[in-house]
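With one protein chain held back, the other chains of the complex are shown just where they sit.
Right, chain A next:
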Amino acid sequence: MENQDKLEQDKQEEPVSLLSRSLVTGFVGGLLGGFFGIVLFYFNFSEVSPKSYLLRSWLTASWIDSWLGTVLSILMIGVISLLTAFIYYVLFKKINSLMMGIAYGIVMWFIVFYIIQPIFPNIPPLMELSANTIVSTVCLYILYGTFIGYSISYDYNDTMYKLRADKERKS
């Protein structure tokens, strides 16, 4: 009997904590945001792309222009997004409102395009960017902020609700 292969349905599930779920949300959000950033750049909606931020600022190798550079920059954005998700988790997870996510996205855009922009030598300053670029990237960051913010807030409130319901059921 012990030698029989366990059926798939008999394998145990591991419980996943709220923090790790939020970090996964951050990573996936970063991947999606990076992917759409590349798409926006490909269709000339925006003059800047994740590649130009992350790779071209420091390296000028030729492999950056190929698929490898694209995939690598998307993965890097995913990793950076872990940090932004963690910040949101620590500061704002209790606020259960859609506007918070939108505001978070706008603040991130501001930080990236205005405050830390001097670090990247090949990104033009804000005033020199075309209107299309500004609008497209703002929209992308709003959606990214909503994705991360709303997911984490909703997850937190949902977990609290379930804990309360479980407690009531047991008492």
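Keep this in mind: contacts are C-beta pairs under 8 Å (C-beta built on N, C-alpha and C of every residue); 3 or more make two chains touch, one makes a residue touch a chain; residues count from 1.
Methods note: contacts and distances are computed from a predicted model.
Trainee: The chain dropped from view, which UniProt name applies: "Aspartate carbamoyltransferase", "Spore germination protein", "Xanthine dehydrogenase molybdopterin binding subunit" or "tRNA N6-adenosine threonylcarbamoyltransferase"?
Mentor: "Spore germination protein"
Trainee: Could you pull out which residues of chain A are in touch with the chain that's been left out?
Mentor: 6-13, 21, 24-25, 28-29, 42-45, 98, 102, 131-132, 135-136, 139, 142-143, 146-147, 150-155, 158, 161-162, 165, 169
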